[in-house]
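Working notes, beginning with the structure itself.
Note that one protein chain is taken out, while the other chains of the complex remain in position.
A, B and C are the chain letters, set down in written order, and residue numbers restart from 1 in every chain.
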Amino acid sequence: MEASVVVLFHSGYGKTESLARAVARGAGSVAGVRVDLLSVAEVDEGSWAALDAADAIIFGSPTYFGSISAGMKLFLEGTVDRWIDGPRWKDKLAAGFTNSKTMSGDKLNTLFDLAAFAAQHGMIWVGLDLYPGWHTADPAASNVRTLPERRPVVTGGDGDGSSDLNRLGSWFGAMSQANSDEPADITPPASDLATGEHLGQRVAEMAVVFVRGRAVERSVA
Amino acid sequence: MEASVVVLFHSGYGKTESLARAVARGAGSVAGVRVDLLSVAEVDEGSWAALDAADAIIFGSPTYFGSISAGMKLFLEGTVDRWIDGPRWKDKLAAGFTNSKTMSGDKLNTLFDLAAFAAQHGMIWVGLDLYPGWHTADPAASNVRTLPERRPVVTGGDGDGSSDLNRLGSWFGAMSQANSDEPADITPPASDLATGEHLGQRVAEMAVVFVRGRAVERSVA
Amino acid sequence: MEASVVVLFHSGYGKTESLARAVARGAGSVAGVRVDLLSVAEVDEGSWAALDAADAIIFGSPTYFGSISAGMKLFLEGTVDRWIDGPRWKDKLAAGFTNSKTMSGDKLNTLFDLAAFAAQHGMIWVGLDLYPGWHTADPAASNVRTLPERRPVVTGGDGDGSSDLNRLGSWFGAMSQANSDEPADITPPASDLATGEHLGQRVAEMAVVFVRGRAVERSVA
Partner (left out) sequence: MEASVVVLFHSGYGKTESLARAVARGAGSVAGVRVDLLSVAEVDEGSWAALDAADAIIFGSPTYFGSISAGMKLFLEGTVDRWIDGPRWKDKLAAGFTNSKTMSGDKLNTLFDLAAFAAQHGMIWVGLDLYPGWHTADPAASNVRTLPERRPVVTGGDGDGSSDLNRLGSWFGAMSQANSDEPADITPPASDLATGEHLGQRVAEMAVVFVRGRAVERSVA
């Protein structure tokens, strides 16, 4: 194993969890990377061990009333021992994702909340390296489709661009939008889940780079 | 005249200007309210007089690379004399709107930039009092349609909710999304323009309330 | 009674509560204003009645790890019924304050969290109309001291400016800094408490203006 990634999430109704599973899938697609998927509702001693050992932690929270959920924040406040006695999470990679029912929905502020937390721990923030989708009347004109991506562009949808990767236009982390009258097994849509997968893959690849770079550092020293 | 509102905007390609015109229309629909629409590119002495006399100023900026445009910020920095010698804009109402090509597009951060500016001047921030739209698979289930609005719900579009008021889910101010391959005369779409109109109307109505309340204050004193 | 103001706070160690008491004192100094001071730990049916009836709500939270406390956020999430069935808090005034142990300490982000919440409810955000203090080597040069304030400038301290009003430089709301090795009965310092008092007074005065303005509106209609 070259690197370990933990995807840690809070989910109220299963929709942020769907996104979390996609992020974990993406991270797990990278060779040599171990992935743990943890809900804040089920954190035990083993979870803390995985978190402490992780090279990267990807945090996911619903956006409720314009900021991080209380459920997620409560967990984050519980990391204070890692901070005081350390900081023990310093130099880990960090990233974030969030879900809400609307397109914009103040989700950016939740990502700021998560990133401000990570910065206090001395973590390094990895965002989403994807052009935005869904911003052209002519679907063929969207630059996300002409980007030489490894990951094939999502297809399906109604051809209006809503099936693009990064269809909401987010870079600080991955955002998804889940219809309020649909259950978590069919929403958020495939495009948002693929965007989450991309974030997971990116963070895992970056974790491998950092782990390798530090190994060189030690061998040089 | 009971109250005066200035809509002050920067626009790079005409799209934020389209939204600005909608905001001004909404403000102008309120009886007894005088509205000035000013571009930062054409500010002259008369503009400053209108700004200084205004009961409310609504600021609009494109979101470029995740924050307020340089063009708008340059204007805001030029208000420093009003701040030092005063603060002369204290207790005016303020509000904001922004456009970008994508759905979320970090537009919230531009509204934070504008609101942080307004707060430094001692202004009072009025947001958007609209339920969000476009968050249901079944268009009839969207709560924006069941809200007892004075303003009739926007119709047309493709029936998927994209023609709802506040279709992007924003409350700190009005957001619009303009396709990058369409000109400013047909984008942002009617729903976003109607959302801007609503913001303008709301701010103008609040300005009237505020002006009347202060008149009572003076008559009591 | 002309207007009612609720000061609603969460406090982990009593320091945000000290600031909350100062804010309530300031609001209570305005003639004709009723003030309720409520801790989120003790909210009961009477508290909800006071909140629903309030003309202004001032929210206070510690800043923990760069954002709103879980304790405060949990309360805010519990207001969802007021939102769905309404929005019932629409057009109330809102304001915010926050405490942490350091000078900056990412406190601004907590104020953004609170303001984003308030905006979703359609509330109107009132910030702090105070020049900043503590930014000159020569205490006599600080503009806070030359401002024609009604409230006398705080004195005492060591003459370096740390006893100025708004000594931390905040406008989105009131900030205080409480030493981590001192108890809540002597920290945050007098200057920060006076700044909180000023915020309370300002919000109460604005609440009176809005209430009077709306009364005129009704008498005209």
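The rule we apply is simple: a residue touches a chain if its C-beta (ideal position, glycine included) is under 8 Å from a C-beta of that chain, and two chains touch if they have at least 3 such contacts.
On a predicted model such as this, the values are computed, not experimentally measured, just so you know.
**Student:** Out of B:34, B:73 or B:214, which residue would touch the omitted chain in the full complex?
**Tutor:** Of the listed residues, the one touching the omitted chain is B:73.
**Student:** In the complete assembly, which of C:10, C:25, C:73 or C:107 touches the absent chain?
**Tutor:** In the complete complex, the chain left out is touched by residue C:107.
**Student:** Quick one: which of A:44, A:185 or A:217 touches the chain that's been left out?
**Tutor:** Hidden-chain contact among the options goes to A:217.
**Student:** For subunit B, which residues touch the unseen chain?
**Tutor:** 64-71, 73-74, 76-77, 79-80, 83, 106, 109, 112-113, 116-117, 119-120
**Student:** Considering the entire assembly, which residues of subunit C contact the chain that has been omitted?
**Tutor:** 66, 100-109, 132-138, 141, 167-172, 175, 177, 179-182, 187
**Student:** Since one chain isn't shown, list which residues of subunit A touch it in the complete complex.
**Tutor:** Subunit A touches the missing chain through residues 84, 87, 90-91, 108, 112, 115-116, 118-120, 122-129, 131, 143, 171-172, 206, 208-217.
As a convention for this text, only the chains that are shown with their structure count from here on.
**Student:** How many Å are there between the centre of subunit A and the centre of subunit B, using C-alpha atoms for each centre?
**Tutor:** 32
**Student:** Please set out, as single numbers or ranges, the residues of subunit A touching at least two other chains.
**Tutor:** Residues 66, 106, 109 of subunit A touch two or more partner chains.
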